[in-house]
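The other protein chains are all here in position, but one chain of the complex has been omitted.
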Amino acid sequence: MMLISRCLCLILSDIITPSCLHHILLEFLGTALFLSASLSGVLMLPAAGPDQPTNQSVPSAAPSGLAPVSPACPLQVALVFGLSVAMAAVCVGGGVHLNPAVTIAMALTLRLHLWRAALYVIGQLLGGVTSAALMLVLTGDVTPALNQVSAGVWLHQAVIVEMLVTLQLVLVVMATTDVPLPTVVPPLLVGLAVGLGHLVAVSSTGCGMNPARSFGPAVIALDFTDHWVFWAGPGLGACLAALLNDLLLRPRWHRSGDWW
Amino acid sequence: MMLISRCLCLILSDIITPSCLHHILLEFLGTALFLSASLSGVLMLPAAGPDQPTNQSVPSAAPSGLAPVSPACPLQVALVFGLSVAMAAVCVGGGVHLNPAVTIAMALTLRLHLWRAALYVIGQLLGGVTSAALMLVLTGDVTPALNQVSAGVWLHQAVIVEMLVTLQLVLVVMATTDVPLPTVVPPLLVGLAVGLGHLVAVSSTGCGMNPARSFGPAVIALDFTDHWVFWAGPGLGACLAALLNDLLLRPRWHRSGDWW
Amino acid sequence: MMLISRCLCLILSDIITPSCLHHILLEFLGTALFLSASLSGVLMLPAAGPDQPTNQSVPSAAPSGLAPVSPACPLQVALVFGLSVAMAAVCVGGGVHLNPAVTIAMALTLRLHLWRAALYVIGQLLGGVTSAALMLVLTGDVTPALNQVSAGVWLHQAVIVEMLVTLQLVLVVMATTDVPLPTVVPPLLVGLAVGLGHLVAVSSTGCGMNPARSFGPAVIALDFTDHWVFWAGPGLGACLAALLNDLLLRPRWHRSGDWW
Partner (left out) sequence: MMLISRCLCLILSDIITPSCLHHILLEFLGTALFLSASLSGVLMLPAAGPDQPTNQSVPSAAPSGLAPVSPACPLQVALVFGLSVAMAAVCVGGGVHLNPAVTIAMALTLRLHLWRAALYVIGQLLGGVTSAALMLVLTGDVTPALNQVSAGVWLHQAVIVEMLVTLQLVLVVMATTDVPLPTVVPPLLVGLAVGLGHLVAVSSTGCGMNPARSFGPAVIALDFTDHWVFWAGPGLGACLAALLNDLLLRPRWHRSGDWW
């Protein structure tokens, strides 16, 4: 009993420091900024009807302004997500995660204390919900920004695709964490990895890759259909990436001496 | 009375130095170069009719050359604006603002004297008007390059969108100002932020983000409909970014000692 | 007889070292990662029918989810391949080849022992087959990912196009190998070269450039039609690039003294 309270006390004294609280605030602000830009980019894509050169002689009845387009151009969605995560990481500072999957991989490889990781994740989820709420105020409807498994895609396929794209994202994050690089390079590389993930996965699952991105609109729209896919896929991908990186690609026991 | 004249004298002696006048000239030249490239890119987009693979068997009557296309491809508009602001900043030199919103944020955070800021803004607006006038000579009509709130978008939505995209732009500018970076990196990052802003906002407001960009065509076409939106949105975004950056993200009192 | 066995012994003692085995493993993992991302990007492109704004009033009967599109958008294919090779090289580490053509050029210019080169190539081919097998499990059909010479393109044209795009890729690799550069720059440059190659060649040959990329789906789909083109073209291009680089662009005898 006393042990537990003492342990808690130690943890609390680690958490309630200016630097840790500032980090959690940065995770919250960064995720909110990143998802506000991304989701508004998805929700405000030009309506397909009158804004693109099809041969519809009759202008569509829908207002052309903020009408959301569900089957959006993958290239543009990829650019918006990749650029906004890169810009948010540049704004907030290089060491920010902005993604629960990344935080999980960092905690799993003992690069981050478990309790700090939990608080980072909470900050990221709050950031996601905040930005989705802002989108609700701005456009009145966030359902087009929901991550949903497309018709014709089986759930296990969706999980594998999410796992694959998160795997490469987390591998890129870990590759840029351990080596000294100029401050703006890791955000840009992560932005490229996010863009690649969206190019690959946007047509089958809308591309989650980031539970905070999936969680925000799901809470605001109160629609949790297949929501577990967007936690299981990225979670598995992050664990696999953590193992692959620390055991095979950049083995940690390699550092002091050679393989055997 | 004597105080005022003395104050003016001091200010004038600060302004009329080669370095300050050179900076104002650079703001003028840079903005003129950036907007000449951007606006000609927007005004000379290929006409939608015969240049794209639609199934119009009858070629449209409009001349295909310089016919402007109002509902332009957002991706291409974003690329043209992002690339031209990056290239102009590379040409003119890294420390240039090219955007009244950036200058306002710099003045607000005491990184720039108020009178210098005012002269920079005047230089930028003159650059915008000059390039719009050049476009009038070249294409005969600048109305397609006007920033206008799309039909179906309410004014408060337009202001919020403009505020959001300017917020992230000014945050990126401030993040790259304070740390030492290779000379060509800040222009490229700003170009990416401008491109992101256009991807997000081009369908709802045409994407201002930059009062000089909105002001130039508005003066030449003498069309100031909803023009205040493109000053209020970027202005609010710049102020918010200045506060967010100096109070939360990179708190200035953090530098000498810790938070409390 | 004794000479041969002694020679073999020497070779084996060079190969069976931790560093060499680790390199072969990295080639295998990197190629598998790169091609898993690329091929899933090609196989899961949004079906052309209902996902894009055409004026087909009747939704196509094909399921919209993972339905592969054979005549895919070249720009998106180029982005997926360029980004995934860059990300895989970042993840795995800068010195990786991921492409038998690059390994051939390195062996030809005596930058790599012949037996090591052979093992690298085997690792890359296994990586290609592994990722194609994964795609078969995931989507049930890998034929849309096959490299095939388009109808209307003669075989000698296909070989020349493949040679040309591999030539520029290998030249870029060799230009970034010899000079000291930050660790993330070569992968990004190689990604750009791969993207350029796909923009040029995707419509005529599907763009091989990389025998491992062509070999994997061909083995899984058991379809070797014109498969030699995707070995001859890149092979010739790699040899030409090796000669051009070491004899004309960066002549090696130039290093100790001047030309004559």
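Things to note:
By written order: A, B and C. Residues from 1 in each chain.
Assume contacts are C-beta pairs under 8 Å (C-beta built on N, C-alpha and C of every residue); 3 or more make two chains touch, one makes a residue touch a chain.
This is a predicted model, so every value here is computed, not measured.
Of the chains displayed, those contacted by the omitted chain across the entire assembly are B, C.
One of B:79, B:221 or B:240 touches the chain omitted from the figure, and that residue is B:79. Taking the complete complex into account, C:195 is the one of C:41, C:100, C:195 or C:217 that touches the chain left out.
Only one of the listed residues, B:6, B:22, B:156 or B:252, touches the absent chain: B:22. With the whole complex as reference, residues 48-49, 52, 54-56, 71, 73-75, 78, 150-153, 157, 160-161, 164-165, 167-168, 171-172, 175-176, 179, 181-182, 185, 189, 192-193, 195-196, 199-204, 244-245, 248-250, 258-260 of chain C touch the missing chain. Although one chain is not displayed, its contacts with chain B can still be listed: residues 18-19, 22, 25-26, 29, 33, 36-37, 40-41, 44-47, 50-55, 63-67, 73, 75-76, 79-80, 83-84, 86-88, 90-93, 138-139, 182-184.
Simple rule for what comes next: only the chains that are shown with their structure count from here on.
With rounding to the nearest 5, the Cα superposition of chain A on chain C corresponds to a rotation angle of 90 degrees.
Among the chains present, the centre nearest to the common Cα mean is that of A.
With each centre defined as the average position of its C-alpha atoms, the distance from chain B to chain C rounds to 41 Å. The distance from the centre of chain A to the centre of chain B, each centre being the mean of the chain's C-alpha atoms, comes to 29 Å.
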